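Only one protein chain is missing from this complex, and each of the others stays in its spot.
In this document, chain identifiers A, B and C correspond to the written order of the chains, with residue numbering beginning at 1 in each.
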Amino acid sequence: MPVTGTLRYSYLGPAGTFTEAALAQMPGAEQAERIPTSSVLAALTMVDDGEADAAVVPIENSVEGGVTATLDAVSVAHHLQITAETLVPITFVLASGQPMELSEVSSVATHSHAWAQVRSWAENVLPRVEYVPASSTAAGAHSLTTDIPVADAAICAPLVAEQLGLHVIASGIEDVPGAVTRFVLVAKPGPVPAMTGADKTTVTIPLPEDRAGALMELLEHFATRGVNICRIESRPTGSAMGDYFFSMDLEGHIREPRVADALAGIHRVSPAIRFLGSYPRADGKAQQMRPDVSEEAFDAAQQWVASLIQHG
Amino acid sequence: MPVTGTLRYSYLGPAGTFTEAALAQMPGAEQAERIPTSSVLAALTMVDDGEADAAVVPIENSVEGGVTATLDAVSVAHHLQITAETLVPITFVLASGQPMELSEVSSVATHSHAWAQVRSWAENVLPRVEYVPASSTAAGAHSLTTDIPVADAAICAPLVAEQLGLHVIASGIEDVPGAVTRFVLVAKPGPVPAMTGADKTTVTIPLPEDRAGALMELLEHFATRGVNICRIESRPTGSAMGDYFFSMDLEGHIREPRVADALAGIHRVSPAIRFLGSYPRADGKAQQMRPDVSEEAFDAAQQWVASLIQHG
Amino acid sequence: MPVTGTLRYSYLGPAGTFTEAALAQMPGAEQAERIPTSSVLAALTMVDDGEADAAVVPIENSVEGGVTATLDAVSVAHHLQITAETLVPITFVLASGQPMELSEVSSVATHSHAWAQVRSWAENVLPRVEYVPASSTAAGAHSLTTDIPVADAAICAPLVAEQLGLHVIASGIEDVPGAVTRFVLVAKPGPVPAMTGADKTTVTIPLPEDRAGALMELLEHFATRGVNICRIESRPTGSAMGDYFFSMDLEGHIREPRVADALAGIHRVSPAIRFLGSYPRADGKAQQMRPDVSEEAFDAAQQWVASLIQHG
Partner (left out) sequence: MPVTGTLRYSYLGPAGTFTEAALAQMPGAEQAERIPTSSVLAALTMVDDGEADAAVVPIENSVEGGVTATLDAVSVAHHLQITAETLVPITFVLASGQPMELSEVSSVATHSHAWAQVRSWAENVLPRVEYVPASSTAAGAHSLTTDIPVADAAICAPLVAEQLGLHVIASGIEDVPGAVTRFVLVAKPGPVPAMTGADKTTVTIPLPEDRAGALMELLEHFATRGVNICRIESRPTGSAMGDYFFSMDLEGHIREPRVADALAGIHRVSPAIRFLGSYPRADGKAQQMRPDVSEEAFDAAQQWVASLIQHG
């Protein structure tokens, strides 16, 4: 693994996970030293403490949903912003230290999220297999190379199986082909990345009240400004059952008036809203925009109101 | 009628109508020359042409609703703004040139709006009376003093009966006691009157599309900014059946951020919105305001967004 | 005037007005006796009292807006329903008893609504003319044939000028060509006319509260059921300034589940809602409908919920 070092990127390790694959796709990856950590929180803390320039962490999986550890860690970390995102296709292999048949596998080690993504395959093909939880897919794989492997086989990324020289018993075993995980690059606050015309903005918004309509009123602020919501996750604040905040990705960039205006509107009803960054979309999909929420429409409206206040 | 003349106020005449009573309550009335006109449009045109400094016209009656002539004339007049309002209680008398009994009255002259407001009384007390339309309540009363009165009696304001020395046959004959008419003072555009904390703002808004939800979307712009609507009237644009504009009075002053922000939002979806003025409420009722739409909340939101754009 | 008499239709008279033209287009007109009345209220009262089978009254003009006398009379009449509508194009002539030139006309008689519709023409062509209010356009025309005409000329419907043998000085003098007035046939309550697939429903709805959002909440009941609003008029209830009811025409028929469901929803928040009838649209325009508000979608939803309540 190249360690050149003008930049230091911490990431959810160990080496060989999908997160490292994501890191390799991030801006600046070629010059970056890669620092694996044992948890999302640890990766983010290194940035906060100045020991890394940015962290790469998973935020959302197309099958399993939001990565709650990241959502919660990012939302409480007051001095971080997301500056980039990337997508990594998720595919799994069943691998063993020594060549063996499927029928010989009586226990498999993997991370619980990976296990969830091969559940149906495992129930069909290995109905009586024992599941051994591992702290990461790579950790499960690494264990196979030790003197005391925790299981007969591991479910892991193809890359790690290759790096470790494991025997691949089965591949493409994920229940839902085409699954993708989204990773974000998290840095200290600073200038927001330039607007590209195909951007996303991430925010967290505490629900101001526990009543019918409170969420709806929040969403109206986006609807009246034509701001699409690409992702919405409810997360408990932890203070009481039924006390939520929402983590959302919005189409558009904070420098677009429609986004700025919607966030200002939300700030009035939920002042603890947090801005986690505006950054280019990984899929590069340019946004459609209604004419009434274009920059021109906002500018015309502002000028009109300003002229009224001056001259009636 | 005093003609002092530093100011010239045109008004819907003739002399002695409720409109003149309203004029007397307007700011500056003591120094104002009073110029009666034959129509609302004529009164407004004098202002537009520089022949009057302001016009006093009725805009809304608590029984009959909006005065459509005024609503339409004001909304097409591109160079006028409302600077004050006043309320005049509406009460009617039945008056004749010579003393007569109720039973002797076989025809009455009055304006159709006044007639509408005494309809039930007339049906009960004068079931077979002939109604003679007059161009104003005062005109009907004046006719009684001429050689060829148009009717036996007139329904008019108490003041005009008194001024003309008419015989009052019956008084307080309005069907709905407590009726009130609202009058506005209309001037050329200029600095908006100062904010008093108990203000109204008048606008006209063309409905952008003829479909379910278009009006609702307009109203959401007010609701999300906590701006109450005191009056809403739909008026045809005249171009096609079902093509409307709305005339509205809003609580609050254009210098309040919640009002300015709501109008800016509407301007994006209906750019032909017209601002007709912010002015003190006649009833002086101070507005209640939700904390999330206070000036402080708007300022805090603006500063937050501005700081995001700068430093992330 | 044909008097055949299996049906008796009262109408806003006198003979020769646009209302009579509308009557002639109504279902059953050929067999109907035509009974002119002096007011909208009188025409409706005849129906209420059993002296007429139905009344023909104007309800809306594409230039002048709602006919408030009808809106108010219909909305307080608790025992009437609208069973048909028709549209009559509105065009005016200037007519005199004896041949005369435009320049010789110094006074014109007409109804104030007609006057409003020729205002600009009159200001341009007859700037100094005296306006003499008449109780109807036909009444103004009839006066010209009497010994004491109220004016030099009248502004009226072409038909009445022709019927009375008047001299037409100018024709097509309306300010907005293409104006149309909508008339309704009002009968006692009874079976609702059959659904045709191109229907309208008329209701009046008191605004439940005077606050931001009350009207919006009403409209949401229509929006969530995909019911378009063709006409919306605010009218004062007469009890206090700012106290409104809304008169609305909706697309669709009370037998359509989307309409029935929307009205039931409104009834919960504004129980004094009044149903004034479902009837075929005069323009025959078939309605577009979103799939989620089709009869099938409502039926499927009802069956689903019913099955849940039974078997979980």
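We adopt the following convention: contacts are C-beta pairs under 8 Å (C-beta built on N, C-alpha and C of every residue); 3 or more make two chains touch, one makes a residue touch a chain.
Quantities reported herein were computed from a predicted structural model and do not represent experimental measurements.
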Displayed chains contacted by the hidden chain, counting the whole assembly: A, C
Options C:34, C:221 or C:235, residue touching the unrepresented chain: C:221
Candidates A:100, A:116, A:286 or A:306 - the one touching the absent chain: A:116
Sole contact to the chain not displayed, among A:68, A:91 or A:163: A:68
Contact with the hidden chain (one of C:46, C:227 or C:263): C:263
Residue touching the undisplayed chain, where the options are C:15, C:125 or C:254: C:254
Hidden partner interface residues of chain C, rising order: 81, 189-192, 217, 220-221, 223-224, 254-255, 260, 263-265, 267-269, 271, 275, 277, 292-293, 297-298, 300-302, 304-305, 308-312
Residues belonging to chain A that touch the chain removed from view: 38, 41, 60-66, 68-69, 87, 112, 116, 119, 131, 133-135, 176, 178-180, 182, 210-213, 215-216, 219-220, 222-223, 226-236, 238-242, 244
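In this section, only the chains that are shown with their structure count from here on.
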Centre distance in Å when chain B and chain C are each reduced to the mean of their C-alpha atoms: 25
Residues of chain C touching at least two other chains: none
